[in-house]
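With one protein chain withheld, the remaining protein chains of the complex are depicted in position.
Up next, subunit A:
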Amino acid sequence: MQDGYITEDGRKIGGVVMEMKNITLRFGGVVAIKDISFDIREGEIRAIIGPNGAGKSSMLNVISGFYVPQEGEVWFHGKPRPQMRPYEVAQQGIARTFQNIALFEGMSVLDNVMTGRLSYMKSGLFSQALWKGKAEAEEVANREVAEKIIDFLEIQHIRKTPVARLPYGLKKRVELARALAAEPKLLLLDEPMAGMNVEEKEDMSRFILDVNDEFGTTIALIEHDMGVVMDLSDRVVVMDYGKKIGDGTPDEVRNNQAVIDAYLGVSSD
């Protein structure tokens, strides 16, 4: 499997993009993640699932640099990643969304999406002050990418609306748009469907699949809804109490006894 594989629906999955090696994360005496290893391959949709408090969000925060693990290494593109701050991780091409939505509430949808393009803006203060040539061309090019993503996620009708006024489901979509605007090599989604109704969940699932299909974006996501996860993802990591208890295709995971025990409970005998 070193050089990737072909999925059932015929998509090509490439080599390993990111590899977590023996990650252990502690908060004081509490062990949030215990000695977990897994990999993410290019072009795949990788899910991390598990009951509440299993350490899924912590894992995502380790990947995106918000938490620094006490032990273990994060390998990105075949090299161990030195300790980085979250903004440096973002500049490496790893974009993310948050469980509780972190948008710039005071800005319009378009402005929010444009912030995703910030690392692509290279012009210095001086040329921006003069607002000529290079800076202008750059602004236009970035704007085009932003508009394309806005179209793609079907939020054209609210592009000028301040984010604070949007309903929850649309906010989630704007957050996804902002992450996509960075044209990430790896997209991390922290419970993209939490708190949504069935219809919104279907929309979001469709967008996630389309993003992966259209842009070839590698996606790692956390989700509670088992049904959704099994439909969406190529491979699944299952966590429980900070430990990895399963890793494989949805079918493998579904039939894994440890996973069944964790979700349904173990009988005492």
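Here is the rule we use: a residue touches a chain if its C-beta (ideal position, glycine included) is under 8 Å from a C-beta of that chain, and two chains touch if they have at least 3 such contacts; residues count from 1.
One rule holds in what follows: contacts and distances are computed from a predicted model.
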(request) One chain of this complex is missing from the view, so tell me which of "Probable glycine dehydrogenase (decarboxylating) subunit 1", "DsrE family protein", "Branched-chain amino acid ABC transporter permease" or "Carbamoyl phosphate synthase small chain" is its UniProt name. (result) "Branched-chain amino acid ABC transporter permease"
(message) From the list A:116, A:192 or A:242, pick the residue that touches the absent chain.
(response) A:116
(request) Please pick, from A:41, A:56, A:96 or A:173, the residue that touches the omitted chain in the full complex. (result) A:96
(request) Among A:159, A:178 or A:244, choose the residue that contacts the chain missing from this document, as touch is defined above. (result) A:178
(message) If the hidden chain were put back, which residues of subunit A would touch it?
(response) 64, 66, 85-88, 90-91, 95-98, 102-107, 111, 114-116, 118-119, 121, 123, 125, 128-129, 131, 178-179, 182
